[in-house]
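All protein chains of the complex are present and in place, except for one that has been dropped.
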Amino acid sequence: MTVTTLRASELAKRFGFTLRGEDREVTGVGTLADAGPAQLGFLANPRYRAQLTATQAGVVVMREADIGDFAGSVLVAHDPYVAYAKIAALFEYRPAMTAGIHPSAVVDISAQVDPSASIGPHVSIGARSHIAAGARIGAGCVIGEDCSIGEHCELVARVTLVTRVRLGKRVLIHPGAVLGADGFGIAMDHGHWIKVPQLGGVVVGDDCEIGANTTIDRGALDDTVLEDDVRLDNQIQIGHNVRIGAHTAMAGCSAAAGSARIGRHCLIGGGAGILGHLEVCDRSIITAMSLVTHSIQTPGEYSSGTPLMDNRSWRKSAARFKQLDRIARRVLSSDKDSE
Amino acid sequence: MTVTTLRASELAKRFGFTLRGEDREVTGVGTLADAGPAQLGFLANPRYRAQLTATQAGVVVMREADIGDFAGSVLVAHDPYVAYAKIAALFEYRPAMTAGIHPSAVVDISAQVDPSASIGPHVSIGARSHIAAGARIGAGCVIGEDCSIGEHCELVARVTLVTRVRLGKRVLIHPGAVLGADGFGIAMDHGHWIKVPQLGGVVVGDDCEIGANTTIDRGALDDTVLEDDVRLDNQIQIGHNVRIGAHTAMAGCSAAAGSARIGRHCLIGGGAGILGHLEVCDRSIITAMSLVTHSIQTPGEYSSGTPLMDNRSWRKSAARFKQLDRIARRVLSSDKDSE
Partner (left out) sequence: MTVTTLRASELAKRFGFTLRGEDREVTGVGTLADAGPAQLGFLANPRYRAQLTATQAGVVVMREADIGDFAGSVLVAHDPYVAYAKIAALFEYRPAMTAGIHPSAVVDISAQVDPSASIGPHVSIGARSHIAAGARIGAGCVIGEDCSIGEHCELVARVTLVTRVRLGKRVLIHPGAVLGADGFGIAMDHGHWIKVPQLGGVVVGDDCEIGANTTIDRGALDDTVLEDDVRLDNQIQIGHNVRIGAHTAMAGCSAAAGSARIGRHCLIGGGAGILGHLEVCDRSIITAMSLVTHSIQTPGEYSSGTPLMDNRSWRKSAARFKQLDRIARRVLSSDKDSE
């Protein structure tokens, strides 16, 4: 691993920041608290402004308004967190990619693998699947039949695409994710379940990211769809025929049941759930562990649940929750009486 | 992939439906909205009845009562969704199965694999395990020691059976599922945890389906048991020594803690949880994201949680939830006074 060294002035020029103070070289990034003189720190959240006094960072990225009497080198950026993300990417170590198919991989004779793609150890690729240029398929991935993987996708390791999964370009999928498994379709027939065939596929747009152990089922008839730039954290469950709009982000352990439609630019909190067949409009925010039980037509922030309490107090409130209708009838009728 | 073509009259005869109108050939299935003249559509939910007017479907499966003045070909069925499931299965493409053991698989010398079973690439099978006739073990599965896999089971890919897992016939397990891992048994001994050995196994009945990334731990002493025809969606967690009754279905991300007993013909909603050692009687329904905190003795539908609200309103209700005991004492005592 070689060390990357960059001048503050180069960074300013490359990304359109303004340099204030001495032009210094940095070899990495860090938090304000931990960065040393050869590292670049950043101040995105004003809450940490006090750390400026003591920081050893050689260069700090921040907003104009936060500089105050800070005497060190500053890269002035409109959005310091975005600026930091761009700079940090320059210092990120990326394992070298070796084009070609590892000898332990098993590739069906009808599959097409671009010569510039990298297929790791113990990968298997099924009939009629296609791996485009620059794609990287890590160790232990299983690609089933009739899948296509766009240019510069990366399946880190142990990802499964079951069947009829089509990825756009630059899709990043973390280990343990399963795309294209059967949707959960069952019908009760004389006391026994019979399985409803899942004939659709999964379509994932460009620049999506899919977290570790996340599952996205294939559609029953039509496809399950993620539009471009959808960002899914770990352990998310996406049911069959769900559609997720572009630029929506979902945090860990959230879930959308079958045929739910989530709009664009939504933020779904950790552990939140969306019931089947509902629509959530563009720019909706669902807070953590809330359950969406009806469609949302107005952009905004939505919640359910009760606040955290010490268990003794909570038991009292919880017991009273059962009496709430009785309480309300009493209070609101007397309310009316008195008005 | 060859095209399957079937006549409406053949379908009527095979499944006992009544054909109304012209006898047509179909080559696939679709929704009322999307199906073309060579496809069969279905009307199961009366909500979609209006789509009958415009549908291009060559044949439609529906109830007698929904036909009205629809002039096209109809297969009359008592339960159109079940009828659709049966018909769709005829058109489902199933990858060809090659009997035998892939050369990259690693099979212990004491394991028994029926010659008609198919063992995929990069599979490993441990000591004393047994794979019955017609079973299909997909790429990357790991079968540990002392497991048995019944006739015509399918482990799609990357499934792990750790140890002492016994599957009945026709069990279908999706990628990433883990059966037979250690139950979560720990005991606090002078400030440190010690591990409680997990000596049991997992028993899965005939015709069960287990979703992607679902986990079913093996028992501490006795076995964890799924009776016949249990249907589990993705990312479900089943603790050690749980017993799930026949024909019960659990939706994605639900969980049952150790030694819970779930009855037959239950429906457990997505993200719902059942605490340890509780009993849920036959034909119970638990709605999504509810927590079962006491045993259920009466069949019916059960819920917990609060409704979705805009965040501003929710914050007010949530703050008041903390005062609920005070409110109730005030209201219900005055209620009593006034009676």
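Think of it as A and B in the order they're written, each chain with its own count starting at 1.
Here is the rule we go by: a residue touches a chain if its C-beta (ideal position, glycine included) is under 8 Å from a C-beta of that chain, and two chains touch if they have at least 3 such contacts.
Please read these numbers as outputs of a predicted model, since none were measured by experiment.
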Which of B:Ala77, B:Val162, B:Leu226 or B:Ile268 touches the missing chain? It is B:Val162
Per the definition of touch given earlier, which of B:Ser9, B:Gln112 or B:Ser317 contacts the omitted chain?
B:Ser317
Full-complex touch with the removed chain, picking from A:Thr27, A:Gln56, A:Ser104 or A:Ser295, is A:Ser104
Residue ranges of chain B at the interface with the undisplayed chain
104, 106, 122, 124, 126-127, 140, 142, 144-145, 158, 160, 162-163, 176, 178, 181-182, 184-189, 191-197, 199, 213, 215, 217, 221-222, 235, 237, 239, 253, 255, 257, 271, 273, 275, 285, 287, 289-294, 300-307, 309, 313, 316-317, 319-321, 323-324, 326-327, 330-331
Missing-chain contacts mapped onto chain A
29-31, 34, 79, 81-82, 84-86, 88-89, 91-92, 95, 102, 104, 120-122, 138-140, 156-158, 172, 174-176, 207, 209, 211-213, 229, 231, 233-235, 247, 249, 251-253, 265, 270-271, 288-289, 305-312, 314-315, 318-319, 321-322, 324-325, 327-328, 331-332, 334-335
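The working rule: only the chains that are shown with their structure count from here on.
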Please tell me the distance, in whole Å, between the geometric centres of chain A and chain B computed from their C-alpha atoms.
26
